[in-house]
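Pasting a structure here, questions to come.
Only one protein chain is missing; all other protein chains are in place.
Lettered A and B in written order, each chain numbered from 1.
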Amino acid sequence: MLQRILAIARNTYRETVRDKILYNLILFALIMILSSIILSQLTLGNEDKVILDLGLSAISIFGMLIAIFIGIGLVYKELEKRTAYALLAKPVHRYELILGKYLGLLFTLLVNLAIMTVGLELALLYTGSIGLGGHLRVLPAVYLVFLSLALTTALALLFSTFSTPALSALFTFFLWLIGHFGKDLQNFGELTKSAPVGWICRVLYYVLPNLANFSMVDSRSIIKTAGYSSAIDPMAVAGSTLYSILYCAAILSLSIAIFMRRDFK
Amino acid sequence: MTIGNIRSVHPAMVVVEIENLTKDFSIGFWRKRPIRALDELCLQVHQGEIFGFLGPNGAGKSTTIKLLMHLLHPTSGRARILGEPVDKVSMHQRIGYLPENPYFYDYLTPAELLTYIGRLFGIRRSDLPQKVDMLLESVGLAESRNLQLRKFSKGMVQRIGIAQALINDPEIVFLDEPMSGLDPLGRMDVRRIILSLKSRGVTVFFSSHVLPDVEALCDRIAILNKGKLQEMGALDDILKVRIEGYEIILSGSRAEALEQIRTMCDEIRPMEDRLHLRVATRERMRSVIEFAFKHELDLISVSPIRRSLEEHFQRVVDSRQWAVGSGQ
Partner (left out) sequence: MKFGTGFSCLAIFIVCAALIKPVQDRLEARLGTPGQEPDLLYFSSPAVVKKMALGYDRIVADFYWMRVIQYYGRRDEADKRPVRYKNLSTLLDITTTLDPDLLDAYRAGSLFLSEADPVGAGQPEEGLKLLDKGIRAHPQEWRLWYDKGFIYYLFLRDYGKAGETWHAASRLASAPHWMEPLAAMSLSKGGAVEIAKVLWERQYRESARADVRENARNHLISFQVARDIWSLELLLEKYRAKTGSFPQTLRELIRGKALKIVDPLGAPYQYNPVTGAISLSPETKVRYLQVPDSYREALSVKE
């Protein structure tokens, strides 16, 4: 079983890594990181912070775009082009197909994140003031971005099992956006006078992906200057990892259930 | 609706068994009107035979094969392949499938595709290259082994489709319109492959529109129309029953013989120095032959007129009623 999933993952990686959209997005990301160097010159003495803030945001946003653009086609293309037909007539379970595609895309994302991180580290190296510790602390930040992308990809995949690419992209992006405002939703739920609305808000808070869980490591944690730092809490990172795993597992199992029931006409 | 008798002498093993298989599709978003694509199909395929599955567009042929491949879920009924229910994924290890209008990952080369599929079957990495080469050779794609599939013609895609269906040395192959899009040479190649499969004991189940091929290849056939089975049985049985008469070719006739002959025949066609006669029954045929002897006419040939499969097909499926299907 594992062997088949990995074979499908490898094939998916091969397919997605050659996707032209990918190259454009990475190019843009690298440009953004480059321009952050220029922008940072406008702030006096705060170059590192600006580069980190802009760079991490760029990685997060472009990572999200890659996850969505490729994720929405993962299943849809297989069915639209009917390449899945020959595949499912092999001794391949439907769930193996889903998991294989998911893992393949995750690996593509990993590679892209690595490229963008290298770009960021080079930019930081250029301004030269955060030291080895700072450079190393960038990695947990990118790791958290990866966790959030795993979540986004799972959602894109879910929609891909039953919806067209356009709608899938819309829904996934919408959920990604809402995912950043979880706290506001929770507050609204507490401040509202209507009990059912409050209850709905509370439920939604847990059901919707809570992306604020992955933003705890930012420039404050990476640059450690007196009076402007917050330590990276390994337990919190572990907690975020667990959250991501649980949420992805739930979404993937839903995707598999939908995919199993589908007729392929 | 007649179901032909299974006249084989040795009761061969049933490798595909379809029992009351029914498939409804719901059309429309709000008011769901189900369209019955397949209605209570019952079918058996025997081991080692070539089974032809015929029907007009929308008859339900592709639907049947997709139900067998578990790409579709049946509304009711069951099907078994090699004794296993069709939803048992491990059974796929022993079968091959060529989809209708196949499409494969166009960024791969045939070698890469076959290697990928081979891995899915669990074929060992060390065994794969040799296997892949052999297969490509057998379907005539050896020179294009490193060409990306997006550059392939339809005929070439069909061939790689056959190759991927055979990579696991299946016991039974399901081919959905294997001849479509092929030129006559390609069709001959496919015929050759199918026959060679049979010689190796592989059961072949294929659906087709190309009736001459079916006529040439199949042991047993089934005719499907509008989701319902119209006829099933050995090809010979189905066609033999319908000998419509005999064609007799004579030459060297004389005028007064012509008149006499005309009374015995249904049809006379003079062609240069020959006479093409058509008689309906055996007795008439004998009379004509005796007459020819007596009057020293040259008997060029006598052959039974069997309804071609094409004509039979058209009669079974009234061409005016070709179903407008929602796709097979």
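Brief remarks follow.
Throughout what follows, a contact is a pair of C-beta atoms (placed from the backbone, for glycine too) under 8 Å apart; a residue touches a chain by one contact, two chains touch by 3 or more.
Please read all numbers here as calculations on a predicted model, not as lab measurements.
Taking the whole complex into account, chain A touches the unshown chain at residues 93-95, 183-184, 187-188, 191, 206, 210, 212-213, 216, 233, 235-236, 239-240, 242-243, 246-247, 249-250, 253-254, 256-257, 260.
In the analysis below, only the chains that are shown with their structure count from here on.
Across the interface of their complex, chain A is touched by residues 25, 66, 69-73, 89-93, 95-99, 101-105, 107-108, 116-117, 119-122, 161, 164, 174, 327 of chain B. Listed in rising order, the residues of chain A touching chain B in the complex are 3-4, 7-8, 11, 14-15, 18, 81-83, 85-93, 261, 263-265.
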